[in-house]
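Shown next, in structure tokens, is the structure this report addresses.
Moving on to chain A:
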Amino acid sequence: MGKTFARPEAMSQQVTHYCPGCTHGVIHRLVAEVIDELGIRGRTVGIAPVGCAVLAYNYFTFDFQEAAHGRAPAMATGIKRVRPDLMVFTYQGDGDLASIGMGEIIHAANRGEKFTTIFVNNAVYGMTGGQMAPTTMPGQRTTTSPFGRNTDDVGMPIKVAELLAALQTPGYIVRQAVLKPKHIVKAKKAIKQAFQYQLEGKCYSLVEIVSTCPTNWGLTPVEAIKWAEQNMLPYYKLGEYKTPEDE
Partner candidate 1 sequence: MQNEVQFAGFGGQGIMLIGKILAHAAMEEGYEVSWVPSYGPEMRGGTAYCTVVISDQPIGSPVIKNPRHLVAMNRPSLEKFSPAVQAGGTLFINGSLIPVGSGRDDVDELNVPVVEIAKELGNVKTANIIALAAFVARSGIVSMDALKASVKEEFSQKPKLIPLNMKAIEAGIEAAKKR
Partner candidate 2 sequence: MAKVLMKGNEAIAEAAIRSGCLNYFAYPITPQSEVAEYLVRRMPEVGGVFLQGESEVAVSYMIFGASAAGARVFTTSSSPGISLMSEGISYMAGAQCPAVIVNIMRGGPGLGGILPSQADYFQATKSMGHGDFRLLVLAPASVQEAVEMMMDAFPLAEKYRNPVMILGDGLIGQMMEPVEFPEGLKKEPLNNDAWATSGMDTRKSNQRNLVKSLFLDPEALNNNNLTLKAKYDKMKQEEVRFEDYNTDAPYKVLIVSYGTMSRVCRTAIDTMKSQGVEVGMVRPQSLFPFPEDRVREAADVPHCSVVASIEMSMGQMVEDIERSVQGKKPVKWFGKCGGDVPTPEEVVDFVHTLL
């Protein structure tokens, strides 16, 4: 009998630097499993963001580039345009993608660049120490919103999946989570579908993943999952926002 649970070939042996209870590890694994299942490791290039996943390249075993804050979609565009046969994905957090990189992500999606974005939304800047992100929930306390996010002052959290789905260019835009096992199964399915569309040269694809940050939220990992379910899921509703089959 073979192994039923093993390290994906696309994932390295290295122990991650992520905090206890962080969901990046789960999401990395889902990406690695999908790359193994599609047999594309030898033709994949990942792009690491700036943020907690800045060192993501240490945890995968295929070619990687490291971008500046928010610029991963522009780099992916450059790679994909000169080598359309490569499978390219950006792995970005919410500060990276939804704040400083908003221009790059909207235009890459709108051009219908044939790469995939894994967008990890945990409602906070992680690596820089828990500052407010464009996705921070109303009233949520962070180091730069110590009295809670004041939406009169800084507006409402940005719903990236909905925003990108509003573009007229065809794409695959979906939001899933990694809070519970059933979420994880659906998240993997979405990631695989996103890569599948890229393999077919069909469209741009983005999988937003509602995630947690126990360290910067000041909660235990279990509390963090509960907080995300209670506060984020009602606002960041899960599901497919756009498929290339849509009219």
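Methods note: a residue touches a chain if its C-beta (ideal position, glycine included) is under 8 Å from a C-beta of that chain, and two chains touch if they have at least 3 such contacts; residues count from 1.
Candidates were picked such that all candidates are chains of the complex that A comes from, given by their letters.
On a predicted model such as this, the values are computed, not experimentally measured, just so you know.
Chain A shares a touch in this complex with candidate 2, selected from 1 or 2.
Here chain A touches candidate 2 in the complex through residues 41-45, 47-48, 54-55, 57, 61-68, 71, 74-79, 81-83, 85-86, 103-104, 106-107, going by the rule given at the top.
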